[in-house]
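The other protein chains are all here in position, but one chain of the complex has been omitted.
Note that the chains are named A and B in the order they appear, and that numbering of residues resets to 1 at the start of each chain.
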Amino acid sequence: MTSAHPKLVRQRGRFGRWRQQLSEISWQAYLLLLPAVSLIAVLFGGGLILAFLQSVGLLGLTSEGSLSLEAYRQALGSGEFWQSLGLSLYIALTTTVLSTVLSVGLAMLLQGTGRWASFACQLTLPIPHLVGIAGILLLLSPSGLLSRLLFSLGWISSDQDFPLLVNDGANFGVMIHFLWKEIPFMTLILLAVLRGIRPEYGIQARALGANPWQCFWHVTLPLMRPGIISASLIVFGFIFGSFEVPFLLGSTYPKTLPVLVYQAFTDVDLNQRAVAIALGLILSAISMSLIACYLWLSSGKPYRWLVGRRQP
Amino acid sequence: MTRKLALLLIVTVLFLPFLPLLIWSFAKGWYFPQLLPQDWTLQNWVSILAISSKVGQGFFQSLLIASISTGLALLVGLPAGRALGLMTFPGKGAIKLFLLLPIIVSPLATLMGIQFMLIRLGLSGTILGVVLVHLLPTIPYMTLVLSSVYANFDTGYEAQARSLGASPIQVLWQITLPLVAPGVVVGALFAFLISWNEFLLTFFVGSGRVFTLPMVLFTSLQGGNTGLTAAISITSILPALIFLLFSSRALRSDAAIGGLGDV
Partner (left out) sequence: MFKTDSLPTPMPYLSLQNLTKTFHGTPAVRELWLDVNPGERISLLGPSGCGKSTTLQLMAGILQPDQGDIFLEARSLRRVPPEKRGMALVLQKGMLFPHLSVGENVAFGLKMRGVSRVEQAERAIAMLDQVQLSGFENRSPSELSGGQAQRVAVARSLVIQPKLLLLDEPLSALDASLRSDMQELILRLQDETGVTLIIVTHDQSEAIVMSHRVALMFDGCLRQVDTPEALYQHPVDETVARFFGGVNFFPAEAQQRQLQLSGGDRLSTEHPQQGPVQVTIRPEQIHVMPDPICGINLLPVTVTQNRFIGTQRHLTLKTVANLELQAWVPPSQNFAVGQAAIAHLPPDALWTFPAQAEGGDCSEQGRQLASTRSRLGNGNSNHQAPDQVEAQSLS
């Protein structure tokens, strides 16, 4: 398209251009988005607001209270909260970084193996987390299948010799489960991204003297970046807020933040409910700000992600 | 060759956790050092299929909830996906991010807020309440998948059909929907699976009265009957198997995969 005719632009001015931007097509778009956006706004936004009002004592199950930050004081005041935060961050960061690196490697390795690679990656995709948890428990517990296998091979002499991999202090079980579930998921996305990158770029880079490693580092990886960012974002957000996996596979102390929230929520003391909600809100706030930071750091120009230049 | 081996290794590792589940569901007393059970039984499966079993009830409640929330998500996701996939407008990125919030931000606080409202409305512990909450993750995924499906849809077909005399309604039914159908199937399968697999949301707003299959599995996992747990686990995978059957064909398009998310 050629540049705007100077005279016409001058006549329309700022207001005219604004009105042009919101021309018929824009209104149509907003109208089409209205049902989805309003449902999410009511459910997600409304839920957050109600939660906030409850946490500061303005809304209560039993009585209309008065404004108080007692719940936040209690939540942030306990040493357990900080331990839980540390554990949640440790699990989410370690697993996300490991999944991302391994998925990029796997995607590069499996590139060109055709649709079978994608199909293999779909094996764990539709499996409920709870089923995965059950499988990991029966596989890795001291009396699990792996332990029996090692015993029959004579590598261990009793189930006591098998290393503790579930409900362990280091939360290996939790991380193994997430890696098992999220690596195929990320690899699947990255394989789709890789298929969208034209191989000519790589050939061109090689022709210009790049070795395979330079070609990967300077050409393929930057082209994959939007896909990597959005996939790791979803994975991080999910792991950070996940409840059932650390609850069933994780260490008994300290607990992850979501487990802590659950514990406060189901406490017999109803006052703990406000604390649970305060903890939940803190959890949401932390994940939102971490995501914002990540977007900021990973793109340099974070608003570009918002403008949506590239599809995730 | 190395690639084929790597692929084989990956499939094996991914399949590994299913192995003990399969064995356990047919095992009769399988004690530690034994590599394989000495006695086999169908008892676990029989008790699942019994009329009185919670599993059957959970299966149908899950089916109902997942079907309704998929239908609703489809209803709002189709127009939203079209807007995000085909149109440019101010604030597009912000709206997209907003729609993704429920799947990247922990839903716990939101859940406790919604729970408060559902109690007031008398919807806590009802199927309808659970369906509403299940819209939180299904709408974002549905919108994501459908927007990339629409992004690969050529509106030229619609213009072509209009100029040949089709009204907007006729275009929708006879051209647009048939052409985006494969992508819609993927989106619907996704939404269905997300709802089917959802535990946390049901757990919080179901108040112990809505007992979907994941709830049954969770309870069983905390109990001691390993054989039964294994059988319930395998039952929970049934829709996933159907999904895999479909996916080899429907997921062939990168269009739908591009908008993929976690299940």
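Everything that follows uses one rule, which is that a contact is a pair of C-beta atoms (placed from the backbone, for glycine too) under 8 Å apart; a residue touches a chain by one contact, two chains touch by 3 or more.
It should be emphasised that the depicted structure is a prediction, and the values quoted were computed from it without experimental measurement.
Interface note for the absent chain: among B:165, B:208 or B:224, the touching residue is B:165. Listed by residue number, the positions of chain B touching the unshown chain are 154, 156-157, 159-168, 170, 175, 178-179.
Assume only the chains that are shown with their structure count from here on.
Residues 3-4, 6-7, 10-11, 13-21, 23-24, 32-35, 75-77, 79-80, 82-84, 87, 89-90, 92-99, 101-114, 116-117, 119, 132-133, 135-136, 139-140, 143-144, 148, 151, 193, 196-197, 199-200, 204, 214, 217-218, 221-222, 226, 229-230, 233-234, 236-237, 239-240, 243-244, 247-248, 251-252, 254, 257-263 of chain B touch chain A in their complex. Contact residues of chain A toward chain B in the complex are 21-22, 25-26, 28-33, 35-37, 39-41, 43-44, 46-52, 54, 59, 61, 106, 109-110, 112-113, 115-120, 122-139, 143-145, 147-149, 151-152, 159, 180-182, 184-185, 188-189, 192-193, 195-196, 233-238, 240-241, 243-244, 248, 258, 261-262, 265, 273, 276-277, 280-281, 283-284, 287-288, 291, 303, 305-308, 311-312.
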